[in-house]
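I have placed the structure first, in the form of structure tokens, so that the comments after it can refer back to it.
Yeah, one chain of the complex is gone here, protein chain that is, but the others are all in their spots.
Chain lettering (A and B) follows the sequence in which the chains are written, and residue indices restart at 1 in each chain.
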Amino acid sequence: MIAVITDHGSDELFMGVLKGNFSALAPKEEIIEVTRPIEFGDVYTASCIAERLACHLPKSTIFMIIVDGQNESARRPIGLRTKDDRLFIGFDNGTFTLPIERFGIKQIREMNISKTKFSLSFTRSVLDILIPVAIEFSNGKTFESIGSVYMTFYDLKHKKAIIDDKKIDGEISFVNDLGDLSTNIPFDYLEKVGVHQEDKLMINGKPSSIMLDRRAGRKNELIVCEGLGGYLEITSRYARACDILKLSPRSNLILEV
Amino acid sequence: MIAVITDHGSDELFMGVLKGNFSALAPKEEIIEVTRPIEFGDVYTASCIAERLACHLPKSTIFMIIVDGQNESARRPIGLRTKDDRLFIGFDNGTFTLPIERFGIKQIREMNISKTKFSLSFTRSVLDILIPVAIEFSNGKTFESIGSVYMTFYDLKHKKAIIDDKKIDGEISFVNDLGDLSTNIPFDYLEKVGVHQEDKLMINGKPSSIMLDRRAGRKNELIVCEGLGGYLEITSRYARACDILKLSPRSNLILEV
Partner (left out) sequence: MIAVITDHGSDELFMGVLKGNFSALAPKEEIIEVTRPIEFGDVYTASCIAERLACHLPKSTIFMIIVDGQNESARRPIGLRTKDDRLFIGFDNGTFTLPIERFGIKQIREMNISKTKFSLSFTRSVLDILIPVAIEFSNGKTFESIGSVYMTFYDLKHKKAIIDDKKIDGEISFVNDLGDLSTNIPFDYLEKVGVHQEDKLMINGKPSSIMLDRRAGRKNELIVCEGLGGYLEITSRYARACDILKLSPRSNLILEV
């Protein structure tokens, strides 16, 4: 299975070409795409989505992150092998940051495809380098064979959630179409600060309840629950949690018991 | 084949996790998704879509309806076997209502998965109960083996279209992105009231024509034609039928010869 995490719409021409290429060259390989809520060029959200998706898919999945970064080395196609032997491929634009934080890094290698030379064109790099390498992996090629070790990879600055006595200091990772807030706070941090299901919590000074059932709570009340990847999520019934809290991606978040 | 009817966007993280799970556990099973025009939490439209989709797919298809309802028993995962042996799985939130009306009910059973206990979390219920059961069905497990018979299931109140002499009394089922109106009126009711292709019809007092070709008719004229599932649909050329008639889902509809 190849999981494609991208800011391209899944029914656009580019994705048609990408999926057609996979279908022609690796017809038995299943392709899974996640494109939302990744805004154009948003390497940070792509990195978060890749990590969370990987938590729920088999280790044998090949993760392909196709987002165009703005940093200088963002045309360099690279591959990541995590400590627990997951494979991620993409560009040196920081999208491996969260997968590395979660699964650890064994090695990053640069892709040296003999037939194709390095290109400044993003489209060419995806079609001529990333897809062939993904297909080679799918056919059993080893990670080591894709190219030489790549040391100075680009890393996204990001905040890690921390516990400070009875307070958790984190941030918003991304916001979905319904206004639900995904955070960088592992849900089990709640236990560490001594709160449990049905308990109350202050989020940036506003009251909320920890619930398994997102539908619980009164109108406009904030609900804290566990989201995909085991991260804390904030939602609300009949209202957009992001509007109640006036928060957007990368906003600071203080949870207090 | 597994058909997923859901209010989740098909390229969101949650759907990536769902499809990835299917791909890992049932790699040969084809997944079909329909997500539009199902608004978040709209169990009624999901029920209509499931029924209409089922009319056009083979009986062996496993239908999985993933929408979060607001009723009290909406965390209970259940399966439906229709009189003609179709399988629907989902939650006790009323989404089986229209499939039952169309195909009849043989039995509803509650899912008792020994490994997993009932959860108030919707996400957990989908990932830990619904998907494994769908995969067991796909591997040939019998309907009877999923759990005990479930008697007092939740049913959506809904209007059935009725014929009253030369009048048909129905309602709007859902409205698509183009403003076309899908109704709950079987298209062959027109014959029963004695009208045919090219005849005229009054819709809530506004004139319309029955046409096979949706492009027919003058600008802003209402066109009545047969939609998927054999239901009557109302459209218009270069205009939104829903705007001409000022109707939305569940609005009343009176057709007069």
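We take it that contacts are C-beta pairs under 8 Å (C-beta built on N, C-alpha and C of every residue); 3 or more make two chains touch, one makes a residue touch a chain.
Since the structure is predicted, the reported quantities are computational estimates derived from the model, not experimental observations.
**Q** May I ask which residue of B:49, B:100, B:146 or B:255 touches the chain that does not appear here?
**A** The one listed residue touching the chain not shown is B:49.
**Q** Kindly note down the residues of subunit A that lie in touch with the hidden chain.
**A** Residues of subunit A in contact with the hidden chain: 9-17, 19-21, 23-24, 27, 40, 68, 70, 74-75, 119-124, 127.
**Q** Mind pulling the subunit B residues that touch the left-out chain?
**A** These residues of subunit B touch the chain that is not shown: 1, 3, 9-10, 30, 32-37, 49, 52-53, 56-58, 61, 176-178, 211-215, 225-228.
Here is the rule we use: only the chains that are shown with their structure count from here on.
**Q** I need the rotation angle between the copies subunit A and subunit B from a CA superposition, between 0 and 180°, in steps of 5.
**A** 120
**Q** Let me have the rounded angstrom distance from the C-alpha centre of subunit A over to the C-alpha centre of subunit B, please.
**A** A distance of 33 Å separates the two centres.
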